[in-house]
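Next up is a structure, given as structure tokens.
One chain of protein is taken out of this complex; the other chains stay put.
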Amino acid sequence: MIRLIPRTQPSKAMIFLSPLLALTLTAVTAFFIFAFILTDIEVSSVFYTLFVEPLIDTYYISELLVKAAPLIMIALGLSIGFRAGVWNIGAEGQYVIGGITGGAVGLYFYNVEGFWLIPLMSLAAILGGMFYAGIAAFLKTKYQVNEILVTLMLTYVAVLFLSAMLQGPMRNPSGFNFPESRPFHDSALLPIIWQGTRLNIGLIIAVILSFVTWFGIKRHLSGLQIKITGSAPRAAKFAGFDDKKTIWFALLISGGVAGLAGLFEVIGPAGQITPGLPQFYGFTAIIVAFLSRLHPIAIIFSSLLIALTYIGGENVQIYFNLPSSITNIFQGMLLFYFLACDVLIQYKIVFFKTIRQKL
Amino acid sequence: MKYQLEIQNITKSYGDLKANDDISLSIKPASIHALLGENGAGKSTLVKVIYGSLQADSGQMQWCGEGYSPKSPFEAREQGIAMVFQHFSLFESLTVAENIILGLDDIGLDTDFTEQIIKYSKQYGLDINPQQVVGDLSVGARQRVEIIRCLMQNPKLLIMDEPTSVLTPQEVTDLFITLRKLAEDGCAILYISHKLEEVRQLCSEATILRGGQLVQNCNPQDHNKQELAEMMIGKKLVQLARSNITTGQDIFSINNLSRKSEDMFGVDLHDISLTIKQGSIVGIAGVAGNGQDELMELLIGEVEAPADSLIFKGEDVGRLNPHQRRQLSMFFIPEERLGHGAVPDMGLHENMLLSRPQKSEMTNYGVINWQNVEKLTQQVIDDFKVQTQSSKMLAKSLSGGNLQKFMVGRELIQNPELLIVSQPTWGVDAGSENNIHQSLIALADQGSAILIISQDLDEILTLCEQVHVLSEGSLSAAVDMEDNGLEKISNLMVGSEKQ
Partner (left out) sequence: MNEGLIIAIIIGISIASVPLIFAAIGELLVERSGVLNLGVEGMMIVGALAGFVIEFHTGSSFLAVLAALLAGMAIASIFAFLTQILLTNQVATGLALTLFGLGIAAFIGRGYSEENIQLISAIHIPLLSDFPIVGPLLFSYNPLVYLAFFMVFLVWWFLFKTKQGLTLRAIGDNHDAAHAIGHNVIRYRVLAILFGGAMAGIGGAFLSLVQVPIWGEDMTAGRGWIAIGLVVFSSWQPFKVILGALIFGGITILQLHAQGFDVRISAQYLSMLPYLATIVILVSLRMRDKNKTNRTMPNCLGRIFHSTS
């Protein structure tokens, strides 16, 4: 058997080594799993398509950045919640609702142009996401209902709502009955920052948000409030922090950002509201948040890593006719290994002989 | 002579720390043997080795003259060793009977042994109802459950870890009667404590540990309390007394404060009133679980108090949160260090910010000035002799005594006009206890008011000139200490048990 012995101080080396170790272990394990299952395909070429190709082709690099932007935004919001011990698992739902409310404003002003349009749509998206996450905050602060279950259930509801909207009020009147909205005009679309690709200003906003969050966590009392509430709720009360406010704050922030990310998908790469809006970003961002240990700047890098598995997964789907769920396997495994390896920061592992104990 | 248990040269290390270093002792059959030492002296480790929860790195034990090396508590119990733990061994959501079954290895659920429980409880005067849920019991009753659980194994050696730290004086007296009867019936008792007077009353032998090493095996009745204390602590302590008590005007009053507890296991508070003058130290004595936690929450401001029930410097502070109260120069030290008064996983400098009145200039419009925070933290560490490698060490890495000194320092450095402190020296080594008591006295001598809530009667009697007793959520009037004060306090504390 193995046993963990707490270190007297966290290991500085392991803080940096554990992510690398986790990545290596994930790659090795995935290699063996694929080798076992994919008897008819050469595994090394699958790996090449997954991890190397997206990094040497400018188109794929731009797409990688396109995918990273919503992940950064959503993960930032979630990381604030997780620090406070508020488990918003339904960012996917808030993302969808933000896409719908922000998109609805755009559709309402379909024939109007103006610089104010995108800010107005963004506001609507943020409010939509906030409202949706706010339901969970209300139920948690008022009735102590677990936010994990509420946000998750509401995600299923949001996806169904999107489908109802696209078959009803939001359907493109001249779209041959496809469940899709009208495509947005240029003045409602996010400006492209890399000509010839789909990369838009969303990425810049995401990176700016990362630094703002970093400042807040590092230098502002609210960052400390969130950390204390998550780590020792009674100490937070002792410090005079209102735990209900913290819950509201955490959920509204994460919901608002997720909503904005939803809109940016709609008026960015998609250009219209489609049933394909939910792309699992809300769930993947949970992984991103953990991989970055909830650190706002690290979130940028882990988002890029996870975006790579997205792009790689899509390519593998196209070239080898493998399901894109290969992405989820990677992400799940990576998180497993990462959680396991992070134990080494706080503990030393020793092996010992089994001691007989009655059951 | 054949010993019940002999321990020879036991050594046990955790990493670099030698918790037990070459310890030997022998326990005679049917004797009451004290194991004395401060927190961290290595008592718990030694006991865990005897009880099989830990295995020694080296050394041997003999049980009734035969080799003994238990791999688990089950083996220890098979041999006839039972243990009453200081904390952590009852299950609140289960009944008394279920709790007892869990400690007995050969009894299944179907055996109806409520009668047996009642038999033992009568034999040793341990009043208990087998069907009650443990969460509803008082601390004293919980200990009785633990003792019965042990007695039902017909032990040859009973280990008791700090059994009296949570009991009323009356309960302590009752416990001693039970223990003497047990010893007469042939059961040896290993009695772990740091309370010297008790040990001198009860035990015929004592083993004293300090810093993981054996100091001496002796008969405690051959030494006076002072000598035992110095053996245990290894140095002399400053004698404490308030030199000149000069009290000023009333600064804080509690007026008819009542509270209904929301927690099932909580205690309701009834009509509590109290007044504190500048420069005085007021004590609230009482056994844990009589409303101390509920009262403390109201005093700190973690729970809102009714209008006009808390008046500080003429202002109603009942609706203010803890931070707002600190702005008025009320400061607090809660009982629980890790998780309440300090965040275990944060550095001392971050913990400094839990108590951050505006005048400390640690924050400005919510933006943290880390330079000032560092400076102040370092000042607390220096002024209050907190032993730590740096101001960034995690709170949980400090010893209880050092963290308590930090928490006391964090509040005292703000020069509070009123300090409310619960259990200021709970689980703290004697050296730190002495330091903390000195700081509190110095603060009061400056003219500040202090309210101390403590279960430790000695502490209250040393520090306070006005003593109240909290029992079943009601607070007594100030006890007149001139006229049989101690006896009155005892009676007021026990009052709760009679109901």
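To keep things simple, chains are lettered A and B as they appear, and every chain counts its residues starting from 1.
Simple rule for what comes next: a contact is a pair of C-beta atoms (placed from the backbone, for glycine too) under 8 Å apart; a residue touches a chain by one contact, two chains touch by 3 or more.
Just so we're clear, the structure is a prediction, and the values are computed from it rather than from any experiment.
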{"item": "Which of A:16, A:116 or A:156 contacts the chain that the document leaves out", "value": "A:156"}
{"item": "Touching the absent chain when the full complex is considered, from A:20, A:37, A:112 or A:318", "value": "A:37"}
{"item": "Absent-chain interface as seen on chain B, which is shown", "value": "48, 52-54, 72-74, 77, 85, 88-94, 98, 101-103, 108-109, 135, 262-264"}
{"item": "Where the unshown chain meets chain A, residue by residue", "value": "2, 4, 6, 37, 87, 89, 139, 143-146, 148-150, 152-154, 156-157, 160-161, 163-164, 167-168, 283, 286-287, 290, 322-323, 325-333, 335-336, 339-340, 342-343, 347, 357-359"}
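Here, only the chains that are shown with their structure count from here on.
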{"item": "Contact set on chain B toward chain A in their complex", "value": "15, 55, 71-72, 74, 105, 300-302, 321-324, 326, 332, 334, 336, 338-346, 350, 353-356, 363, 366-368, 370, 397"}
{"item": "List of chain A residues in touch with chain B within their complex", "value": "5, 8-9, 219-222, 224, 227-228, 231-232, 234-235, 237-242, 355-358"}
